[in-house]
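Please see the structure below; I have some questions.
The full complex has more chains than appear here; those shown keep their coordinates.
The first chain written gets the first letter, and so on, giving A, B, C and D; residue counts start at 1 in each chain.
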Amino acid sequence: MTESRTPRSIVAVTAHSGDFVWRAGGALALSAARGDAVRVICLSFGERGESQGLWSRPGMDMETVKRVRREEAEAAAAALGVRVDFYDLGDYPLTVADGDRDRIVAALREARPDVLLTHVANDPYNLDHDTAHATALRTRMIAQAMGHDPAGTPIGATQVLMFEPHQPEVCGFTPNLLLDVTPVFDRKRKAMEVMSAQGHLIEYYTELGRRRGVQARRNGAPAGVVQAEAFQRVFPVVGDELI
Amino acid sequence: MTESRTPRSIVAVTAHSGDFVWRAGGALALSAARGDAVRVICLSFGERGESQGLWSRPGMDMETVKRVRREEAEAAAAALGVRVDFYDLGDYPLTVADGDRDRIVAALREARPDVLLTHVANDPYNLDHDTAHATALRTRMIAQAMGHDPAGTPIGATQVLMFEPHQPEVCGFTPNLLLDVTPVFDRKRKAMEVMSAQGHLIEYYTELGRRRGVQARRNGAPAGVVQAEAFQRVFPVVGDELI
Amino acid sequence: MTESRTPRSIVAVTAHSGDFVWRAGGALALSAARGDAVRVICLSFGERGESQGLWSRPGMDMETVKRVRREEAEAAAAALGVRVDFYDLGDYPLTVADGDRDRIVAALREARPDVLLTHVANDPYNLDHDTAHATALRTRMIAQAMGHDPAGTPIGATQVLMFEPHQPEVCGFTPNLLLDVTPVFDRKRKAMEVMSAQGHLIEYYTELGRRRGVQARRNGAPAGVVQAEAFQRVFPVVGDELI
Amino acid sequence: MTESRTPRSIVAVTAHSGDFVWRAGGALALSAARGDAVRVICLSFGERGESQGLWSRPGMDMETVKRVRREEAEAAAAALGVRVDFYDLGDYPLTVADGDRDRIVAALREARPDVLLTHVANDPYNLDHDTAHATALRTRMIAQAMGHDPAGTPIGATQVLMFEPHQPEVCGFTPNLLLDVTPVFDRKRKAMEVMSAQGHLIEYYTELGRRRGVQARRNGAPAGVVQAEAFQRVFPVVGDELI
C-alpha cells in the first residue's frame, strides 16, 4: 500500500444505498487506501425495496427510512474511506429523468473517472439494477461528447466494471477479474456492520468473499489472498504486457 | 523496455508453423524484448493445408514443403527473438497421440509458463485449431497433476490467452485484451517477411494490427499505440488493482 | 384431476388479447380445472396490430374492433375457465404508464400469484411482447417491495414462466418445461374456436401442441401425452426431489 | 449492373449523420446503382457526440455544427446516389418521441422497404445505436399494423440487416452476409471524402472493407471481390435455393 502511484479516480453508479458496500466495498476501500478519489453515485436509498428491516418496525414512514438508510450509507462510506452522493431518485422502480441524467454527466466530468463501477446489464430479479447499468453507460457516453456542454471537458474512454449480482449465473455474469481485497477486508467488514438494516448479510458476504478468494488462488493468486471480489469488464482492457 | 522486471516464461501452442507469426508475433516479440523466455510449440508445419504457394511449384514434395516451412518458421522465430520447437504431428488433420501429449506436458513442466497462448476453442473453418486449443488445455491440466510423473514438479494455474482467428466473429472470439505491440512491430514485420509461403498476408496483418490499434485507442490507449494484437483470456484474471 | 391439492394462484401478463389463448390456453385451463385462481392481465386488445380480419371488413372502426376483440377474449376465457382483465393500454406500440403499472402491482398483490406467465424478453418481430415481459418483471419487483404501499402485503419470489413465441429460435426461447395439456385440450380448442378474428390459427396451434407432445414423449412423458405447451422459466426452480 | 431487375426500396435508420456513409455506404450505393430507391432516415446530426473536429474549431456553435454536418451528409448521399432525410432528434442521447416515431412509421409506409438497415441491438459504447435499432424494429412493427392509420396500407415482413459496429465482437455482431461492394467502392470513397469532420476515418474504413473482402474470398467469393461490407440479418431469410 505504500507504493508511489498516480492517484486515480473511481466512480460507482449504484441503484440502492447498500449496493456499494456489499458488492464492491472491498474494491472501493482498496482504491481509497491507495489514495484514489473514490465517489459513489447512489441513485436511491433502496427505501421501498431494500429496507425490510426498517419497515417491519411499527410506525415507520418513508422519511425515516430514507434518513436511516442515508445515515448508514454515510457511515459505511466513511468506514471504506469513500465519498457518497445521494441522488434520491426513488426505487422499485428507479427512474432517471433527463435532469438527473445531466447531473450525473456533470459529476462524471468533474470526477473524470479512470474506472466506472456499476451493476450487470440484465438482472431479472431487479430491474433497478438494469436501470443503473444503462444510466452508467449512457452518462459515460454523454460525458464523452464534445458538444455536450461545450464549455466543459469531455471524459475519455473509461472502463466499466460490473460487480457481482446476487445470483450471478441467472444474470449472465461471468467474472473476468478476481480482485484481492484481503488488505482492506477489515474496512469492508466494518462498513457492512453499520448497515443494520440488512445485518443478516454480513456472514453471507464474508463467505462469498472467501469463496472468490479460493477461486482467485485456484487461478494463480498467492496463498495470502483470502478475500476477493469478482468483476466483469464491459470493454476490452488495453495492455502492454501479456497477462 | 528498460524497466527492471522478473523474467517470465511464455509458451505458445500452435497448430501450423505460421500461426505464431501472424496471430501473436507482436506479443511474443514484446515478451522476448523484455527478457522473457518465449517458446513456441509448433504442432505441425501446416505442410498440407497452409502451403499453397509451395505446392503450386512444379515437382514439389512433402519433405521439401516441410523443410521450407521449418526454415521460414525458424527465421521468423529468430526475427521475433523466440525459440520454436517442431513436433511434426501432421496437419489437415492434426492429431496428437498419447506420446506426443506427454512430450508437450514435459515441455510445459520444463518451461513453467506464466502464460500460455493458443487458438480459439471452436473454429469451424479449421478444426486443427480446435485440436491445438484442446491440447493446450489438456496438457496444462496434466502438467498440474502431482501424480503425473511424480518425480517432476507440477506447474501452477497458468492463464491461457486465445489469439485472434481469421474470422473472429464466426469463431465466437471476443477480445478482452488489446495488447500494444507498437514497440516491436518492426520485428513482427520482419518475421512476416520471411514467411514467403504466405507472403500476400503481410499487408493484411499489418492493417489488422492497425485496426486493433485504433480500437485500443478508442478504449483508452495513449495516442502512441499504433499496432495492437487482440486476445481473449480463458480464465479470470487475478488482480490487486481495479483496472 | 381429482387429487386433493391446495389451490394456487396463476397470473398471466400478456400484450394482446389473443395471446393467452394461443400460447398458454392449455396451461391456464389445466390450472383452472384443478381449482386454481387463474387471472389474465390483458394489456391491450391487439386492436391495431392483431386484428387484420376485423379491419378488412368494410366500415370498421377502432371501437368496434376493441369490442369484438374483448367479447372474443371473454368467451375464450370462459371456455378456459379463467378470469380476464382488460387494461386497454394500446398496442403497436404498447405503452405502460406509471399509473397503469401501479394498477398491475395492486392486482399482483391481490392475486398473490404462485406463478406468473408472460412473453419472452426479446422478440424482434414484436416489441410489445418485450414490453409485456418487462412489465411483468418490473411489477413483480415492485409488488415485492415492503415500502411500496406499506399498508399492503408484499408478494414473495414468484416464479416467472415465458410461453412460446411464434418463432422460438429467433427469440432465444429454449423450453425447459413441456407441460402436458392433453386433459384440457378440448377447452383450449373451444377457446381457440371463439377467436374468430384469427381463426386460421386453430390448426396451426393444434399441430404445434401435437409437436410439443411428441417432444414431451421423447423426453420421457407417458404415451398418453398428446398435447403439450412449452415454457421457459426465468428463475431456478426450488425443489426437494431430484427431477 | 445492367441486369433487368425490379427496382427495390431500401431504407436505413441511423443514429448519427455519418453512420450511413462509414458503415453501409457501399451497400447503399450498390442498390442505388441498380436503380433501387434508397432512403436514409438520419435521426440526428451527431452534433454533440460525433463532431469533435468541428467543436475543436474556435467559436463553434451548435447551429453551425448541425449545418456543416447536414451539408456533408447531403454531399455524401449525393455521392452515393441516395436520398437522406434529417429528423434532428438530438444525440448523446438520441431520443425518439411519439410524434417522431409516427413520422418514421409514415415514411416506412411510403417507402415500403424491401430491406431495412440499422445498427446492432446492443452497443455498450454508444447507446444511441441501441435506440436507433429499437426504433427501426418498433416502427417496422407499427407500420405493419392494419389498425395503425387504417386509411394507409401496412407494410410486409421487411428483413432487417444490422451493419457493422466499430468493435463488432464487443457488440455481439456476427456477420452472416458479406456484401461485395467492389463495383461501387469509388462512390463510397468519394462519399467518405466529403465527410471532413471525421476525415481520419477514410483509410480506416478502406482497410476494413479490404479485410471483409479477403474474408469474402475465403468464404468463396470470386477473386474480383476486393471491397466488402458485413451485415447480420435479424430474421431468417426465405429462399428457394439451397445457398
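Simple rule for what comes next: a residue touches a chain if its C-beta (ideal position, glycine included) is under 8 Å from a C-beta of that chain, and two chains touch if they have at least 3 such contacts.
Just so we're clear, the structure is a prediction, and the values are computed from it rather than from any experiment.
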Statement: With 4 of the identical chains shown in place, the whole complex in this structure file contains a total number of copies equal to 6
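Just so we're on the same page, only the chains that are shown with their structure count from here on.
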Query: Among the chains, which is located farthest from chain C on the basis of C-alpha centroids?
result: B
- request: Superimpose the Cα trace of chain C on the Cα trace of chain D, which carries the same sequence, then give the rotation angle to the nearest 5°.
  value: 120
- prompt: If contact pairs are compared by residue number, which of C-D, A-B or B-D agrees with A-C in over half of them?
  reply: C-D
- request: Just give me the whole-number Å value for how far the CA centre of chain A lies from that of chain D.
  value: 37
Task: Would you mind pulling out the distance in Å between where the CA atoms of chain B average out and where those of chain C do?
output: 52
Statement: chain C touches at least 2 other chains through residues none
Task: For this assembly, give the contact graph shape among line, ring, star, complete and other.
output: other
Query: All pairs of touching chains?
result: A-B, A-C, A-D, B-D, C-D
Query: chain A touches which residues of chain C in the complex?
result: 101, 134, 137-138, 141-142, 144-148, 150, 160, 234-236
Contact footprint of chain D on chain B as seen in their complex: 125, 166-170, 173-175, 204, 207-208, 210-211, 214-215, 218-219
Message: Going by the contact rule set out above, which residues of chain A touch chain B in the complex?
response: 10, 27, 30-31, 115, 117, 156-159, 161, 175-180, 215-216, 218-221, 225, 228, 230-231, 233, 235-243
